[in-house]
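Sharing a structure, written as structure tokens. Questions coming.
Apart from one protein chain that is not included, each protein chain of the complex appears where it belongs.
For reference, chains read A, B and C in written order, and residue numbers begin at 1 within each chain.
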Amino acid sequence: MTTYVDQLINKEYIDIPKYSPKDFKADIDVRWCAGCGGFSILAQVQRIMPDLGVPKEKISFVSGIGCSSRFPYYMNVYGFHGIHGRALAIASGLKVARPDLSVWVATGDGDCMSIGGNHLIHTCRRNVDINVIMFNNEIYSLTKGQASPLSKVGQKTKSSPLGLLDDPFNPTSLVLGSGASFVARGYDKDPGQLKYLFERAAKHKGFAFVEVYTNCVIFNDGAFEEYTRRETKFESTIMLEHGKPLIFGEKHNKGIKMDGYRPVVVDLDDGIHSVNDLIVHNEQDSTLALILSDMSFMEGLPRPMGVIQAIERPTYDEKVTWQIEHEIEVKGQPDIQKLLKGSDSWEIN
Amino acid sequence: MTTYVDQLINKEYIDIPKYSPKDFKADIDVRWCAGCGGFSILAQVQRIMPDLGVPKEKISFVSGIGCSSRFPYYMNVYGFHGIHGRALAIASGLKVARPDLSVWVATGDGDCMSIGGNHLIHTCRRNVDINVIMFNNEIYSLTKGQASPLSKVGQKTKSSPLGLLDDPFNPTSLVLGSGASFVARGYDKDPGQLKYLFERAAKHKGFAFVEVYTNCVIFNDGAFEEYTRRETKFESTIMLEHGKPLIFGEKHNKGIKMDGYRPVVVDLDDGIHSVNDLIVHNEQDSTLALILSDMSFMEGLPRPMGVIQAIERPTYDEKVTWQIEHEIEVKGQPDIQKLLKGSDSWEIN
Amino acid sequence: MEKQIIELEAATIRFAGDSGDGMQLTGTQFSDTSAGLGNEVNTFPDYPSEIRAPEGTLYGVSAYQVHFGNRKTNTPGDEIDVLVAMNASSLKVNLKHVRKNGIIIANKAGFKDKNLKLAKYEVSPLEDGSLQNYQVFAYDINEMVRNILQDSGLSTKDVDRTKNLFALGLAYCLFDRPLAATEKWLTKKFGKKPEILEANLKVLREGFNFASENQDMIVRYHIKPANLEKGTYRNITGNEAVALGLVTAANRANMPLFLGSYPITPATEILHHISGYKQYGVKHMQMEDEIGGITSAIGAAYGGALAVTTTSGPGLSLKVEAMGLAVILELPLVIVDVQRAGPSTGLPTKPEQSDLYIAMWGRHGEAPMPVLAATSSTNCFEMTVEAVRLALKYMTPVILLTDGYLAQGSEAWKVPDVNTIPEIKVNFATNPEGFAPYNRDPETQARMWAIPGTPGLEHRIGGLEKENGSGLVSHDPMNHQRMCEIREAKVANIANDIPPVTVDGPESGDLLVVSWGSTHGAIKNALYSLRQKGHEVSHVSLNYINPLPRNLEEVMRRFKRILVPEMNLGQLKTLLQAKYLIPIIGYHKIQGNTFTSKEIEYKIEQLLSEKEN
Partner (left out) sequence: MEKQIIELEAATIRFAGDSGDGMQLTGTQFSDTSAGLGNEVNTFPDYPSEIRAPEGTLYGVSAYQVHFGNRKTNTPGDEIDVLVAMNASSLKVNLKHVRKNGIIIANKAGFKDKNLKLAKYEVSPLEDGSLQNYQVFAYDINEMVRNILQDSGLSTKDVDRTKNLFALGLAYCLFDRPLAATEKWLTKKFGKKPEILEANLKVLREGFNFASENQDMIVRYHIKPANLEKGTYRNITGNEAVALGLVTAANRANMPLFLGSYPITPATEILHHISGYKQYGVKHMQMEDEIGGITSAIGAAYGGALAVTTTSGPGLSLKVEAMGLAVILELPLVIVDVQRAGPSTGLPTKPEQSDLYIAMWGRHGEAPMPVLAATSSTNCFEMTVEAVRLALKYMTPVILLTDGYLAQGSEAWKVPDVNTIPEIKVNFATNPEGFAPYNRDPETQARMWAIPGTPGLEHRIGGLEKENGSGLVSHDPMNHQRMCEIREAKVANIANDIPPVTVDGPESGDLLVVSWGSTHGAIKNALYSLRQKGHEVSHVSLNYINPLPRNLEEVMRRFKRILVPEMNLGQLKTLLQAKYLIPIIGYHKIQGNTFTSKEIEYKIEQLLSEKEN
């Protein structure tokens, strides 16, 4: 007897309706502050949904607690506003129970990397097929302005009025070190790239982590200005493209090469260096990914944006399904009565 | 008025007694199984204690729960057998409250990297000056044989009788990705190197993480045989030494060089390669550390043993002290009465 | 023009407007001024859970209420005498609390079509006669301030921002209060921006003048100073009182203070305050989660610090396992839980008293712990010091319960002289002779406290059951029973070290109201009013919940009926019935806000009349 859940899992879709982004807007006011970076993320997520190739009812958004974690309320799909830090564990259970769903997690830098840190690293390791969007505003916003594990050393926040002592995580290094298979970074003010990254994350079979620099106009306004402002962004960031050399700068005249095991900036106009010296990005090279991520936090080096790594390996949820199929293949269809009886029973007559 | 704690913190030691390892043995039977790898760790820790330059009463061992976490009972210093997964948070509070202490944590692969994962990564990031010895036996022993996050894919354990589906962490990558300042690896059957690594960890100002491959004779016997058996260990491991090229093999005829951004094995006898091609280990190069750690889990490459990284930066606990000193310097000696009065009081007469 | 002066015992004013309208600031100024005049003062800020809700919406209304009087005010007041409504939504949301014939000062500029629509009014309430039961004074304050500042050179945006000060000036006039304190405060705040300062002062004064010259507003209220003890006073919220209580207690115990915490509304301000006290040698760690918060504190306690962790409901739930560890370790630890409405995330910005169960019983195994509760914002200070005293004296974790209402509301507080607060004695073990970590003080049953760094006392402790005395791990059955009983008796025995309850009202009779925590104030006011009507009702207000004061049972037995009003579904009721087998009449309000005095009054009158039938 197939269960209702099995029916849903196995349902075949002949033609999925043609959606527009509007179909994914929930009928509710978005309660973020005017100017919040979240709006840009929401718009891009809603833009890519129609083309996922997934019927609306098969999409689920899970979140924790925070301004960012209000996200599911704004999406007209299945939504689960969880508790602080637990979105990824909830989503893991959901995805394993329901591999047919497209499972997304919206989370903040605190929700994801502070209280949720343990679930994050283990979900990376297991490679559960979940798409995570981490709204990084380098602050706790919903609770009105305390330091997050991504806040800067020395930063004055409500919980560090005399200057923050903690060193922050390098968030992409953390997830790479934990075994994440897809890692990318974008920012709220570049909607085109965001859209691309969300599409890539959706397509990636396995755990996909997208960090988004998200301006909080109230509690940490301008935290990412250096990387997003027209005047500075060309020098302070580098856009990664698979197969392309690492070139940056407003005039495309700077590059990154390896000096021993360390990346350094070279001037392409210095008559000494050429494009051939430069690192060529390869999304499938795990060591390169570590180098690029590590470089993000190095003084004098631009911050890589885009897809840092995209390496597929079997996902946890599909392995669960395979193991069940394999067991049934080997041992036959289940017989509960036999299970109850066990191997050492006796009869009383 | 100085507090009793202040007196302890500020106490000066003219001469510390000459200890022998025996002074650090607690008067209690060690309740590990005969042959447990833990004995080797215990012996080496007791051996290095006399030379720490720290009076016995200033040493504290903290642990969680597990076979390995019984460790503090066996040391005749201050000991705290905590709850599962929380050793590092307990130790952080202890070290911040008591920067005068030499604080050590004994933990298992489950205690440290499963339930304790969040405290681990945050303690790495903050760089609290704690020395961590992680007894990695790739299994939950105290609970009698379930998979740990370091168990191997496909491994049959009590909780994965049909084969484990989870991909394990690469533990050194996890801590490096989290910002650990000192990272090393040794194994129970090489006591000499263990002693060296513990000494180095003790000397390192900041968070020091030593992973020790620890054989559990009962629930995961032989898990590390490849790396510890005479017949295979020379080909399957490489001993890192600062400033030395990466050479390994029973006949010292193999080396590791970089091929692009990836480490590869070269044959030093092939007439093509020489020592000059090889990576030279540098404990202070964070990128190299990532490469070496990543290489640990790569097919065909030897597993690095020894100090993978040792980079000092200010510790969290000393920054706390500095901030207090700075505040007193700037604002003067504290006056509680003034604090209570606040800035907006009024008088009623 | 002659004004009609009305003498009042107490009054309540509420400033309400959009989140951006500066109502919190306006309310604070009014409160400070009143307190400075010698009034008793209680305040409560009431703001949306959204950070910046969209302008003009119903859920974006932000308000600040001030209750002030010549006698103890006890609560921020349940009925509003004067409502300042800066827009239509703020009127809509607050009108139901304005007393009949109360005054409404409305800013007409906030009642345009757009505002009405957002407030879901069809017609302007200022025009449709629906406010006939109130005294309404509606002016276009935006226009007025633009006129006042037309030559100031300030931008319209800056000009419009001063409108709250116009309203404040008006309110000052209405209640016959001087401008001086606010003028001084403005001068301090805008000292470096003279044009802004000038504009603000001008608007404030013009507001006052407008009211004093206005023909319609002929009534003036006058409230005499309260009969306050001499001394230095300040306003204090419950959260700040806890923070200051901790620093003070650490000082009295001559111990370093350590706070391990994680932000959570409405407890976070304790962390904010403490994190600014570095000058006082206070250490704090904002940990990765609440489990880290409490376990780092336990580590610090082990190291000899006065260790504290602060949180609210969801965080308390996460600390449960570690609280059990603290119990078996018998280490001193103060756990402050600022209660909010649950279950789960619930109504995170709203107060509730529903963490009593978890505080009493929320741990696996037998893990008893003293539970204290603060009854007012200022009482938070005293109970914090008391929690520290008990934790240190009895070597035990102690839970202090406050709630969002006490935590964020404020009261005028007589600043105590630190030296009059009793010293807290702590005896660290230092003598190796005969030392064992679970040797106990024969009187308190507190175990010895030996901290790392003390030569010769090296020992091991942990979460496994340990032998009484030696502290060695023990699986001995009788020892376990004994240790469980000792831990329970140690806490129960604290009953001999805390004040017996006192009865407010007759010592025996028909009806006794028993309350705990923040319902205190509303009940006090209800009884005040009932007594004026000639009813004799008694009240016991509990600060100690575990153990209960030793005379409580006897006191309760002197009454025929016991009423327990709680902001939950009957948690103290469960406890009292279980302990004393005395039937309790529960009165359960669980609506994300406290009881009003009127509600209590009504409930009691109902009970009294039932009796008469």
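By definition in this document, contacts are C-beta pairs under 8 Å (C-beta built on N, C-alpha and C of every residue); 3 or more make two chains touch, one makes a residue touch a chain.
Treat the numbers as computed from the prediction; the structure is a model and nothing was measured.
Q: Omitted chain: which shown chains does it touch?
A: A, B, C
Q: Specify the residue from the set B:G117, B:G206 or B:P302 that touches the hidden chain.
A: B:G117
Q: Taking the entire complex into account, which one of A:G35, A:G53 or A:G93 touches the absent chain?
A: Result: among the candidates, A:G93 touches the missing chain.
Q: Looking at the full complex, which residue from A:G79, A:G110 or A:G177 touches the chain that isn't shown here?
A: In the full complex, the listed residue that touches the missing chain is A:G79.
Q: Touching the absent chain in the whole complex: find that residue among C:G207, C:G281 or C:G342.
A: C:G342
Q: Go through chain C and note every residue touching the omitted chain.
A: For chain C, the residues touching the absent chain are 49, 59, 313-314, 316-318, 320-321, 324-325, 327-329, 339, 341-348, 350, 352, 354-355, 357-358, 360-367, 462-465, 475, 477-478, 480-481, 484-485, 487-488, 568-569, 574-575, 577-579, 581-583, 589-593.
Q: For review purposes, identify every residue of chain A that touches the missing chain, sorted by number.
A: 1, 3-6, 8-9, 11, 26, 28, 55-60, 62, 65, 72-73, 76-83, 86, 89-98, 100-101, 118-119, 122, 320, 323-324, 326-328, 331-332, 334, 336-337, 339-342, 344-349
Q: Need a quick check: the contact residues on chain B for the chain that isn't drawn.
A: Here the touching residues of chain B are 29, 31-34, 65, 67, 83-85, 114-115, 117, 140-144, 146-147, 149, 158-162, 166, 218-219.
Simple rule for what comes next: only the chains that are shown with their structure count from here on.
Q: Just the number, please: Cα centre separation of chain B and chain C in whole Å.
A: Roughly 44 Å, centre to centre.
Q: Nearest whole angstrom, what separates the Cα centre of chain A from the Cα centre of chain B?
A: The separation of the two C-alpha centroids amounts to 29 Å.
Q: Using the touch rule from the top of the page, what residues of chain C touch 2 or more other chains?
A: 278, 288-289
Q: Mind pulling the chain B residues that touch 2 or more other chains?
A: Only 118, 122, 320, 323, 327 qualify.
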